[in-house]
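For this view, one protein chain was removed and the others were kept in their places.
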């Protein structure tokens, strides 16, 4: 309990009560939710913002003169403004609303890279990436004859920085790199890497899916050209996401999808595309979802991202310490710089069995490959158990996890 | 008032009370919502299904062993089953969940058409189409050198069927056609057209955005190869949509986007894509939205699509009669076969002014080009006022519209 | 967000005053002028308004002539018509001050708009009814934005959306 008090700053620990999903029993035990890296729970304010929007303000956006359409447009575009200031983009034109990180990355692969890749050109990624930051590049490389180059990692799950720099050559047409590995929690040294890439004229896409929910983000000081993230990992709705892109790059890119809203004029002789960011937002957007994302940003801002980072950092230390003390455990992902994710293996218990036993005790973790099969291959495992933290977790959650793991060990003893 | 009773079957008229957004005052008048073709309101059951899901069952789908992840997966995949039976697809593999009609059509343009189009090949559409069923084809034609052929319409807003058949030649690689025109309400004679196209071996995509909310749909008896629609027009959430595609065609298509969930195995040597429909669902889907869409389908099924079609048909007749009686009005879109949409012009009042005056009286209509600029060009107007009906509208709504139009005429007299 | 707007029934009459309807029906200076020195296009995608403003500035920096073409709603056409009426014969600098005054007047009604800049602003008051219709402010200011962009020599169309 002393640990509990140490970990929880009053303001951050209090947040837990704002999340209705956390206050339920699962298999007759109070739920311990340690799967936020897969998808986070929502505070009441987000759930209600979406429901209120639907009850009172819904209509299609952008093209309507009636009151509901104005309210919907104001709510939707107001959320864009919130996103802009949350990540400190220099203009709202740089905030393209997508359905998630995956679509954001595919958009860059197809609209930015595909037209400018030739055989022999390279896309550089790392061995740490999520499938969503691998497969879009495999596809565009196959389409264009470009080559996908993968920077290696070491046994702690860190980028091998020397090897990385030796691969960062001037035939690289894009560096696509995670801010935080979802499987291992590794935080990549973007403050060093991005300036180096930029000095070689290499555009940089940052997969921020696991960054933005957990630390303050400033895309201008990061210096990246693209930054992709998902609403559902930052306590907002599924089906929402963002692609931040520098205006000059977005401007020069062809649209990704065609349809309503992304045009100024359509005729069969030719079509004039709309201004940024609308050029990349074809069709009716996820209005209610984006309204919810705006509410999630309000919520995060009220708690404070630095505070959240500090809370999670302390809790991660506690998690790693406590898990490390369990006999027969192997921690996977022990980088010096980490965010609140810990993968592990227990004895020779298959992670799926472990997941079932933990779930039976009300402890929700993720098991399997975490959409990062190359990471699994690297560590020679088919999958891991993974506990991931968010602002609403506390030391008691960690204690419950460790207890549940001990029980699994007894069953398999 | 006799008309009112005639129009409303008890069951359908009663639905109105299920839609909270309809029970509000706008500009000090009870709201009359005649903009459902742009986006429909949601019944309480949909709003609550989404909120309940978030309060109790949310987690990421497909890859989790814990209880919430199972509940989320069951809810999400359960909605797919509902969609399958709602449109009578023969297999759940044929139901690809997208972000909306626009994405569904872009998916077909890029994954189905792009690899198989050569210069000289043709894509056939009609002059009635929504921008979302025009621009994706313009883009893919530009990418491949294929030609976009446009079948003409007549002054009632009907497809010129002879001209259409003369354009339906065997160098057409896809026919993409709306079931119902969103600007004019015209219902295209798909029962004649599709068999004719199929007899020539031409694949057919139906843009069902304005069909599925208003009439029973059976994709097998329609005989189309692809059928695209949006959740938000059928009383479900924004950010959801469906692409029905015949299994044999979907099977042969490359994936549209790369990422999590659409793969079976990822390695840097090569990636094995997942089975249908998952191959086309990269990344975390719009889980809560799809849950809401499932609830919308339950709602529609409980009311009954045939009943809805009948109710709206009667109401449309009343709307056309009443509007037609207004002096100085010009009805745009007077096809013999119509669904519940009526575009019109009043004297020389610009539609934006008309929209403002109606809104001031609580009557919400859409004004402008309705994402169908070629239709506007055909009728030589920059835009129209458009009233569109849904199951919750009644004769009183029509009367209020007509009153409000009369007031506009007075102001501009 | 669901507050009931208690518009008086006369709001619409305020918006569509006689002067506005008159200018909308019979726009002044509609068409082309000879030898324009500055032109700009204004687009309001929301309602499809599209205006092209042409101005001829003489060597003294005065606006010798002005006109507009295009189509739009009553508010944007009337506003363009009023604009051309007002700026002809006025120094460019003063016309741009007009821009400031008009946009402020329509969006920030508390500011003191009665600054004397030597132009007759009385007609501009005809647009005051727009204040109650925030969605129409873009229509009312479209021509003014086009004026500013013409004077600043911009070539891309300005859009108020």
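Labels A, B and C are assigned to the chains in the order they are written; within every chain, residues are numbered from 1.
Here is the rule we use: a residue touches a chain if its C-beta (ideal position, glycine included) is under 8 Å from a C-beta of that chain, and two chains touch if they have at least 3 such contacts.
This structure is a prediction, so every number in the text was calculated from the model and none was measured.
The absent chain, not drawn in this view, touches the displayed chains A, B throughout the complex. Note that of A:56, A:77 or A:353, the residue touching the chain absent from this view is A:353. Note on the undisplayed chain: of the listed residues A:136, A:259, A:340 or A:368, the one touching it is A:368.
Checked against the full complex, the one of B:57, B:129, B:225 or B:359 touching the unshown chain is B:57. By the touch definition given at the top, chain A reaches the unshown chain through residues 24-28, 349-353, 355-357, 360, 367-369, 382-383, 407, 411-412. Listed by residue number, the positions of chain B touching the unshown chain are 52, 56-57, 62-63, 65, 67, 70-71, 75, 264, 274-275.
One rule holds for everything that comes next: only the chains that are shown with their structure count from here on.
With centres taken as mean Cα positions, chain C sits 38 Å from chain B.
Our note on geometry: chain A versus chain C, Cα centroid distance of 46 Å, whole angstroms. Centres computed as Cα averages put chain A at a distance of 31 Å from chain B. Among the residues of chain B, those in touch with two or more other chains are 24, 26-27, 352, 355-356, 367-368.
Within chain C, the positions touching two or more other chains are listed as 2, 5, 46-47, 135.
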